[in-house]
Structure formats: C-alpha cells, structure tokens
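Only a single protein chain was left out; the remaining protein chains are all shown in position.
So that you can tell them apart, the chains are marked A and B in the order they are listed, and the count of residues begins at 1 in each.
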Amino acid sequence: MTRSLTLSAAAAFVLLALGALVLPDWAMFLFAMALAKGLVCLGIVGMMRGGLVSFGQGLYYCLGAYTATLVANTFGVSDIFLLTVLSTGVCLAVGLAFGPLLASYRGIFFAMLSLALSMVLYGSLSKMSFIGGTDGLNIAAPTFLGWAPEGRALQTALYLYVAVMVVIAGTLMRIYFDSEQGLIALAARDNELRVEYLGASVRNVNTYSYVFGAVLGGIGGTIAVLALGHVDPEFAFWTTSGEFVFVAILAGYLSVPSVFVAAIILEMVRSFSNLYFPNTWQLALGIFLLIVIVVLPDGLGSLVRRRKGDAT
Amino acid sequence: MDLVATILVDGLIYAGWLFIVSVGLTLVFGVLNILNIAHGSLYAIGAYASATLVGIYFANGGDAIPWGSYAALILAAVLVALVVGPILERGLLRFFYGRDEVLNVLVTYAVFLILEDVMKLIWGVNPYFVYEPYTLLGDVEIGPLFYVGYDFAVIAAAIIVGLGVWLTLNRTRMGKVVLAVIHDSEMSQTMGVNVPRIYLGAFMAGTFLAALGGALTAPMISVTPGLGVNVIIVAFAVVIIGGLGSVPGAAIGALMVGISRAASVHLLPEAELFIIYFVMAVVLMFRPEGLFAKTQARKI
Partner (left out) sequence: MTATVLDVRDVQKTFGAVTAAQDISVAVPEGAVYSLIGTNGAGKTTFVNMVTGYIKPDAGTINFGGRDIAGMAPRQITRMGIHRSFQIAQLCNELTVEENMLVAGAIHGNHRPSFLRNGHNAEARDRALATLERFNIAEHRNRLIPELSGGVKKLLDIAMAMAGKTSIMMLDEPTSGVAADEKFPIMDLVIGALRSEGVTVIFVEHDMDIVTRYSERVLAFYDGRIIADDTPDEVLSDADVRRYVTGAAA
C-alpha cells in the first residue's frame, strides 16, 4: 500500500466523517443509502474493468439484506458487525457457486444471465409468504458492539459505519485494480485471446471480480436494510439492478471515489425529482444516462484520472 | 390426461403471446445488433394506443360493427411503428451502430426510462379498459374446460406473424437483402445495399411487432403504467433461449417458456415467477449462445 493511497484513504474518511457533523438528518440518511448502494456499484465497476457488466447485482444486494433481516429476526442478533459478516458470508458462498458458471459468458449473455439469477430470487421471495412475500420484512435498528443508540446518534453511527466500510472497500478495490491481477483483468477486457495465449485464465479473472462483486453487494444490502429498517423483493428487481449499472456507468471504471460520488448524485437527483417532478423522474434519469453515455463515455472518473501511460 | 391437455392449451396460448412480443426483439437484434430494452415500452405504447383507438371507435358508433375494433387494434400498432419507430431509429439509435453491445443495452435502457414517463404524461396513470374485442369471439369449450375465444385468436395471430416474418425474410427480394445485412452488413454495403434503409425498416418492423403484442394484449388486461417492465424481461429470456437474431429460435423459445410456465402454474405454482429464467439458465448451460445461434470462430 503506497503512501499516496494511505493518504487518500485517510482524507476520504475525514471528508466523509465531517459529513456526520454538518449534514442534517435527511441528508445523512440519503448519504448513507447512497454509500451503501455505491458499494454494490463498486462491485459492478470491478467487473467492468474485466469487460463484464452485471445487470443482476440486485441479487446480492437483496440476498445480503434478507440474510441480515432473517438472522436478526430469528436469532435476535442486532450487532451490525456480526450481521455484516454473516450476510457477506452468505453472499460470498453464493458468489463462489455462481461465479465460475457465469464467468464463461460474455457481453449480453453475462448481463442477461446475472439478471435472470436476480429475477429468480425476486420471484422466489415474492412467493414466500412465510417471509413476507411481496410485502417484505422489517428489521430492528442495529446495535454497535452492545451500544444501542437512538435518533440522531443512531443515524450518525450508521453513517460512520458505512463510511468506514466505503473507505476500506474502496481502498482494497483500488489495490486490486492496480495489482497484477487488476492489470490482467484490463487486458482481458481488451483482448481475451491474447490473455489466454499468455497462459492466464480469463474465466478465473472474471470469477474473481464476480465474487468481489457478490461480497460488496452483500455489504451494501446489509447496510441498506439497516438504514431503511425494511426489505422487500424489489431489492432484487431488475430496475434496482439497472440503477446500480447506471451508477457504474456514470462513474466509469477509472476512479473509485467517483463511484460513490455518482451514487450520491443519483440519490440526490432522485429525492429532488421525487419532490418536484414526481411523474418525470425516470424521464430525467433516462436523459441523464444518455448524456453521460455520449458526453462522458468513460464516466466521471475520466475527469480526474486519465488512462494513458501515467496510470500509476 | 386432462391436466396434460390443460397445460398444453394454456402453454400454447402463452407461447403465442410470447412469440408475438419477442419476435420483433430478435429481428431488431439480428439486423441492428442492438438488444432493445425499450421493446417493452413499445409494447406498452401499443397497448395504450390500441386502448385509445378502440375507445374512440366505440365512442363513435362502433357498436354497430364491433368487429371493426380489431382493425383499430392493428391500426394502433401500425401508427406506433410509423411514428415512434423512425423517431427512435433515426433520432437516436443510428448514432450507436457498431458500438459495444452492452453499451447499446444501456442506451435502450435510457430510452425505456424516458418512454415510461412519456407514457404517463400522455395517458396519465389511471388504467384503461377495452374489454369489447376480448368478448367478441365468445367462449370455446374443450372437453370440460372453457376458454375465451380471443385467447385462440392470439395463437392464430402468432402463427400469422411467424409465417409472415419467415416468408418475408426467405421468399421476398427485400427479405433476402435483410438476411444478407444480418449476415454481413459491411459486405452488403459494398454490394450496394442501402443499409441505413434496411436498418430503419427492420426497426420499424420490430416496433410494429412490439406494438402489435401490446395492442392485442390490451383487451385482456387493464392498461396501466409499468406494463412494459415485465414484458421486456420475459421477451429477453425467450430470444436468448432461441438464440439472438433467430426467428425460428424465438418460436421454439416461446413454446419452451410457454409450456414450462403453464406446467409450473398447474404443478408447482411457487415456481411460476421464475420458471422462465430457470429454463433460460438451463439452455445456456448447454448452448452458451442459445439454441439457434450461429457460432462463428474468430480468425486469428
């Protein structure tokens, strides 16, 4: 880990932590949700570096959220750390099961198969009335190693928790992107044949990024359900996954912080649109997406980070 | 035995509907190489347009000749193809030809989002009902079971659409040119084919088929916002099973999905919502590019 990365991580945390002091309640909630979703999107960005786009990341977002909720409601666990570890573990296991299968597919086929998996989860959960069916489930507020805050303190604690997760996950993913494996992933996106003829397995490369995406999806889902206090099958619906892809495209695959900036932009646009143009929010989103695709094909990240010789 | 017959009939009805909504999707992909998420919106627009036209028809004395409402349904699909098709193809999609397939999925996803709200602006959020065409054909009795005659009309429509598309592609000069463009658009261009015109024509045909699906469905349901969301996902599954760009593939895919879903409804209702994806996943396990896809080795 280089000094500049350590410094960036520290700066990012300080910046996010400052938010806890200055943000009003509604904004803190909005930011916490945006950062939690940003974690899911970071997973998609990881796959994008290898040339894959998952249209079904809602699978892990939903799986993480339901696991946390079921564990909390069944076993009375409320500790946020334990819930995160457990639901991430479940997502890791599912990711390890599906990753090698999906990693053989490319382009549209990968996108659609990942989407199909998330829709299977959506369909199953909708039909399972014993865990709420389409109504979903509620989850109690989390505790933090025995501490059970309420009101503003709870909001702040959750926000700081997601901030810590974002900084850790962001730093680790940056290290991965810059690593030898990360470089091979970029090469695989570019010319799979070359990579295979150098003796590396493109399928393995894709499996790694898929599994990382599953883990990040699980963390994001856990935090989101704890912030919302409620989960329903919509977490796995394809339009939810579509928004994650939207954020990933807006961010581009060059810069990690831009993923979270993009997630925050989306949440802000959404809440303002809901307030002022409740019937044209998707219209705005669609036009916004087209503009991004045309004007910023490499995403927000390309504004701060260029991808030529000096990418260190 | 009755159960098998029920599953088959239900499956065929659903398959007919599926084929109509997915054949346009596979045609557009075959020619333009764009997997069009907005296909679902075009379906929904078709449904709204036909609900509107049929409503107008009956409001203006259509009761005298209720059969005319079928003409109104089809006219609605034609109008959507003539208006929305060129706007999307000339106005937007043509700038993305030859770009990355997944990027183009996102472009059409954006169109989908936009159209969802445009529909709300035009038609509002209250449901439309046009049940008249649905009841016109009476009921059909098969053994102990009653079916609505209109459901069988959907199967007939699917067969007509399928034969029409197949004959157009394989038995007309224009169709053969389209097949040549599907095979190799660059080569066709150098041979003097007006490729942009073929693209526009194919997209309008795809739009017509999507809208026709919606128009035919409108009398069976209440037309409400969000109609296109689920349609696009099942249509995707069907064309992926069949192989992207293959018309016979869409037919086989529709039959597989239709019958599996009917079987699931009767035998394992819990699985109804995801049986489609299950079938798709199984097919892709064994045929990674779908049943009728042309796999081509890359020259190195």
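The rule is short, and it goes like this: a contact is a pair of C-beta atoms (placed from the backbone, for glycine too) under 8 Å apart; a residue touches a chain by one contact, two chains touch by 3 or more.
No experiment lies behind these values; they were computed from the predicted model shown.
K.L.:
For the chain not shown, which residue from A:140, A:183 or A:291 touches it across the whole complex?
P.N.:
The single option touching the absent chain is A:183.
K.L.:
Spell out the interface residues on subunit A facing the chain that's missing from view.
P.N.:
Looking at subunit A, the ones touching the missing chain are residues 2, 175-176, 178-184, 186-187, 189-191, 193-201, 208, 307-309, 311-312.
The definition used in the following text is that only the chains that are shown with their structure count from here on.
K.L.:
Between subunit A and subunit B, tell me the centre distance in angstrom, where each centre is the average of that chain's C-alpha atoms.
P.N.:
Here subunit A and subunit B have centroids separated by 33 Å.
K.L.:
If we count contacts the way the header does, which residues on subunit B are in touch with subunit A in the complex?
P.N.:
Contact set of subunit B toward subunit A: 35, 92, 101-103, 105-107, 109-118, 120-121, 125, 229, 233, 236-237, 240, 244, 269-274, 277-278, 280-281, 284-285, 288-289, 298, 300.
K.L.:
Per the contact definition, I'd like the list of subunit A residues that touch subunit B in the complex.
P.N.:
Listed in rising order, the residues are 53, 55, 101, 104-105, 107-109, 111-113, 115-117, 119-120, 122-124, 126-128, 193, 238-239, 242, 245-246, 249, 279-283, 285-287, 289-290, 293.
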